[in-house]
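Below you'll find the structure I mean.
All protein chains but one are shown at their positions in the complex.
Each chain carries a letter (A, B and C) given by its place in the written order, and its residues are counted from 1.
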Amino acid sequence: MSGHHDVSFLAPKETSFKSVWAWVYTLDHKRIGVMYLAATLLAFFLGGVFAVVLRTELWEPTRTIVNEAGQATVTGRALFGWKENGQQVTANNAYNRAFTLHGTIMVFLFIIPAVPAALGNIFLPIMLGAKDVAFPRLNLFSWYIYVFGSIFAIWSIIHGGVETGWTFYTPYSSSTNWGGVTSMVLGAFILGFSSIFTGINFIATVHKLRVPGMGWFDMPLFVWAIYATAIMQVLATPVLGITLAMLVFERLFHIGIFDPALGGDPVLFQHFFWFYSHPAVYIMIVPGMGIISELIAVNCRKRIFGYRAIAFSSIAIAAISFLVWAHHMLTSQTAALNAIFSALTFLVAIPTAIKVFNWIATMYKSSINLNTGMLYAMAFLFCFTIGGLTGPPLATLAVDIHLHDTYFVVAHFHYVMMGGTVLAFLGGLHHWWPKFTGKMYAENPARLACIMVFIGFNLTFFIQFFLGTQGMPRRYATYVDEFEWMHKISTTGSYLLASGLLLHLMVFIQSLMAGAPAPKNPWGGLTFEWETESPPIEHNFPHEPVITHGPYDYDTEVPPHCDPREWPLPDQAKVAALSHH
Amino acid sequence: MTSLPAESAAMDRELEPHERYVPGHHWRNAQDEMEAAKLGMWLFLATEILLFAGFFCAYTVFRYWYPENWHAASRHYLNWKIGAANTVVLLLSSFTIVLAIRGAQTNRKGMMLVNLFITELCAAFFLVVKLGWEYAPKWQKGELPGGFFTYGGHDASHDAHAATEHASWFSTLLSVDHGHYVTNAYDHIFMSVYWISTATHGFHVFAGMIVIGWAMWMAARGHYGPKHYTSLENIGLYWHIVDVIWIFLFPLLYLV
Amino acid sequence: MLTTGSQPVLGLPPLTLGVEWWDKLWFNGNVGTSTFSHLSDGAFFYTFWSSAVFFVILMYLMFWWAWKYRRIPGVAPEVSPSHNTALELTWSIVPTILFAIMFIWGLVAYIPMKIAPADSEVISVTAKKWAWSLVYDNGASPLKTERIADMDAPIFALPVNRPTKFIMSSQDVIHSMYLPAFRAKRDVFPNFYTGQWVEPTKVSHQWNESEKLWEPIDPLHKGYYLTCAEYCGDQHSQMWGRIMVLSEGDYQLWKAQQADTGSIPLDVLGATLHKSKGCVACHSVDGSTGTGPSWLGVWGATEKFKDGGSVVVDENYIRESILEPGKHIVEGFSNQMPSFQAQITDREILSLSIYIRSLSKNQADKDAAAAAAADEMKKKTEAKP
Partner (left out) sequence: MTHGPASLYDTVDPHETLSKDEAHSAHLHVTPYWPMFWVFMILLALTALTVWSSNVHGFWIGNTEIVLGGTAHILIAMTIAVIKAALVAMYFMHLKYDQPMNTVIVGATIFAVIMFIGLTLADSATRGVMDPMEHKQVVHGGDAHRAADGTFVKGKGQVDAARENAKAKETNPGHGETKPAEAAPSGH
């Protein structure tokens, strides 16, 4: 084998042109992953800006970013588009566009691809001991589709914005005449293909590229989670594709399938949409759960409690996720179906609960390294438990009638998505940052930022549960005075949250500019990615790695490239006694 | 290692591309690569099925609500003979592409090329019939989806004119017998489902023609042989799923 | 146990603490306000307390262990099992049982919400962008409005301790009629009817005969809200309504008052209708452009249409715009307005015309000038012979 195999995958080529070309036409899963990471972080920033804007609008009961005459202020106009189809930006449209763009960008451009396509792309093949994903060209193609779809989505912002909500409910979305809807819908349609191809790639990789000797239950739990996610991506996303295509047809050709004015059925659209979008929220959270399994096992130096239960629960969530979609429609569909879907929805809560119990049980009698990654894992457990436990009230029929489409749902959703996926993503980013950049980050500033994010997040969203039970509907630009104090707390929290995230950005920039070189295995992990260089070499390993132990055998193994004196093993006699049970 | 005479002979001639084929650098062997490719293709086919499931779902719901209307619309606007002819053509093309794969497996290039060519012809026939004898007349008569539906019912003078001017066995076979028909309230939704599902299917046929053309080119250049024909096999799988979807669309739209 | 109507539907306790600040925090003090509210709240607090117990235990263990088992360099972790079948089964089965109870509780409380008693008062609800219009069985629509969240929200009334059923439809997109205090919500669709019913249990307002107004019984509690819970566009957040719950006698009085518009002068009625019919959502009267043209100064002006024609705004054009709004769209606007056919009387249309006319200062001046000219002509003709 030639010499370039020993070079870091990030290393530039001989000439700058070749270097650029090597990124543009790379088939290396790690480079594609890094490109995804850059793109999704950009989308996260953009979505975050809209979030801060909409929280600012809610600072006062009446209008903040639009003036009393009902027109957008300069800020409002600058943010929400200058092409107005001959219409004024009316009172609330600025706000409506802010939350729509926040939702669409965060969901389609950030959360769905963030963990699987960015971190998954970089680490899934390495964790399997493979040189690359199964279909490297398809992988690159997925990235370009993602960029192409994102351009459509961004274009819609310039082209007057979108104000349908990220759910695009008909007949509002099929009848509204703001310019951006069609291009945003097309953007989401195209992004769906990126998601599908990534999912196909990962399933084939897991099936066919595990290193010889690695059985299904020797796989790291992150891989299990990505695998379960990929199943959902493949089986659910095409329905989103056809839904959005039919919505575009509805807008362009007035096919009348969803449009009641032509004899169609708007509830049918909701079924179509949620058949994808409910699995989609598991597409968003399950990879985050995979990261948490890694973070807790590595930083606790402990064999994960109930490995098989966690692995199977990922698959169970994937399977059940297809049966619960209509709990989003408890006020719009028929009573008989409500009863069915309420019951099915509780099923999905069980594997989720099992995971949380297992993670916390792993911490028992362990050796916990409270680095930023572990802090995020604990923050995740705190927030995700709240998010998870506020799900059952929403699945309980009589309660959901009251809470549906209120801030309770907003808070629940953000506790799961932001408090779950995003915190897990940030934890995973810190966990693997030294590995794929080759640079350490500054631990204490990162910890501070983590605490700011955690407090800011809870400040922002916890109060929203009470807003919801008191009856504040979501997607409201103006509200009655009695909710003001709660909105003020929430907005304050969002600023703290944003500051914490900016501090993270600074920590990362500092690390890239002047970070200390990372060792091969800074946290003492046992999975394959910690055996290779930091950053990994071009084909991941100089030789095909050999599997000698399970991913979490901390009882019997000293992690590779770690000093055995610093990593004393537990009392082997006790381990042996336990394993005889 | 002792070489057999036949193998020595093979050493002497220049190897065909399929004989020289080497799997991608990240694969452990060619079999893994082929199985992964087929697995990926099946997953893609799963997405195709679910994509069309959207149309079938819309069909089911509206058919449940307006059964008589849909039955009448199906009988009135569509000619089952066209659908049946296209079904037969697609089945034939499915069979020929199976034979093409057999040609690759048994290293018979001629068999492969001839069968791929027949497949291509069938696809072309399907599209010509679809565009020429279904879409074009419907476009003229205003039997368009949803809001564009302008068909006003039976136009006797037009039909009589058509009957006298162009009466041949062929046009009689392929024309729709309008009879005395009064349009129903939900005809336009039936036409919507008809148009979007058949157009999407037609687009898949068209995409199939392109990839089968590419497969012919690859076959002619000797890229397919007993040891490597992965993309041909995957194209075959794709073509079969196009056929399977039509197997469901045909009775649903044209017959019941 | 499971009856509908005025009887309590389910004997399950709401599991609230009964403490004022607690009720205020969770439900803005609106506890026990309808026959549903304690059903819904009971199920809610069951999920809340069972979740709270789990949450506290889990977080206690997490933080305690994070401290107790923090890493000390060179010290090996203790040995502990990596799975325990009995424990894992327990923590799978216990939540399953709790979830099963949640489901059953929710379902049992939900079924009565769906079956309206046969003797319900029927109110027809029409939602449109962006206003609610209620028609009572005597043909009355609410006339008064109140400023809520920066817009004019109509004031409705419901009878206490008697079921009221809403039959709802929408004129454009999906809305959702949400009565938070009564824990009731149902989506409103453009092409089919949906229904929901409530039975309020606490009177909020009474008629003050001396002041001739409806006043809240508790000055701090101004009644209940009606909101739209399904996003419906631009002014979604301004589809508020105020609900008064009245005693039976007061309710009949209120309904009769709303039906009797005969004694109101036309221009005042027009101004009232501008708010109560929801015109205000799109048509300002101060010249600012909304979804539709402002009414200020529009009377007598020449409006250009999208399709090229034009018209001088007069009674005829206003009548046409109300009954067939899609016929002529003014340039720069889009076809958004629903038709008001069968929802408005001729007298009401006329009063809106007069109101719009009164908003145009030019027209008033012109009218005065014309009247003066007519007077002069009259004088001249009288003087001539």
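Convention: a contact is a pair of C-beta atoms (placed from the backbone, for glycine too) under 8 Å apart; a residue touches a chain by one contact, two chains touch by 3 or more.
A quick note: this is a predicted structure, and the numbers were derived from the prediction, not measured.
Q: For the chain that was dropped from the view, give me its touching partners among the shown chains.
A: A, B, C
Q: In the whole complex, not just what's shown, which of A:Leu10, A:Val49 or A:Leu323 touches the removed chain?
A: Among A:Leu10, A:Val49 or A:Leu323, only A:Leu323 touches the chain that is not shown.
Q: Which one touches the absent chain: B:Leu144, B:Met218 or B:Leu252?
A: Touching the chain that is not displayed is residue B:Leu252.
Q: Spell out, residue by residue, where the missing chain touches subunit C.
A: Residues of subunit C in contact with the hidden chain: 114-124, 126, 135-140, 165, 167, 169, 171, 190-195, 252-253, 255-256, 259, 338-339, 341-343, 345-347.
Q: Identify the residues of subunit B touching the omitted chain, counting contacts across the whole complex.
A: 1, 3-4, 7-8, 10-11, 15, 19-23, 28-31, 34-35, 38-39, 42-43, 46, 49-50, 53, 56-57, 60-61, 63-65, 67-68, 71, 80, 84, 87-88, 91-92, 94-95, 98-99, 101-102, 105-106, 226-228, 236-237, 240-241, 243-244, 247-248, 250-252, 255-256
Q: With the missing chain put back, which residues of subunit A would touch it? List them for me.
A: Its contact residues with the unshown chain are 207, 212, 231, 235-236, 239, 265, 267-268, 271-272, 275, 322-323, 326, 333-337, 340-341.
The working rule: only the chains that are shown with their structure count from here on.
Q: Taking each chain's centre as the mean position of its Cα atoms, how many Å separate subunit A from subunit C?
A: Measuring from centre to centre gives 35 Å for this pair.
Q: From the C-alpha centre of subunit B to that of subunit C, how far is it in Å?
A: Chain centres of subunit B and subunit C, defined by C-alpha means, are spaced 52 Å apart.
Q: Can you check the complex and tell me which residues of subunit C touch subunit A?
A: Residues of subunit C touching subunit A: 25-28, 30, 36, 39-40, 43-44, 47-48, 51, 54-55, 58-59, 61-63, 65-66, 69-83, 87-88, 91-92, 95-96, 99-100, 102-103, 105-107, 109-111, 113-114, 148-151, 172-174, 176, 178, 180-181, 183-187, 189-191, 225, 227-238, 240, 284, 288-291, 332-334.
Q: Within the complex, which stretch of subunit B touches subunit A?
A: That would be residues 24-28, 32-33, 35-37, 39-40, 43-44, 46-48, 50-55, 57-58, 61-62, 145-148, 185-186, 188-189, 192-193, 195-196, 200 of subunit B.
Q: Residue numbers of subunit A touching subunit B in their complex, please.
A: Checking each residue of subunit A against subunit B gives 130-132, 134-136, 138, 196, 199-201, 203-205, 207-209, 212, 234-239, 241-243, 245-246, 249-250, 253-257, 259, 262-265, 268, 271-272, 539.
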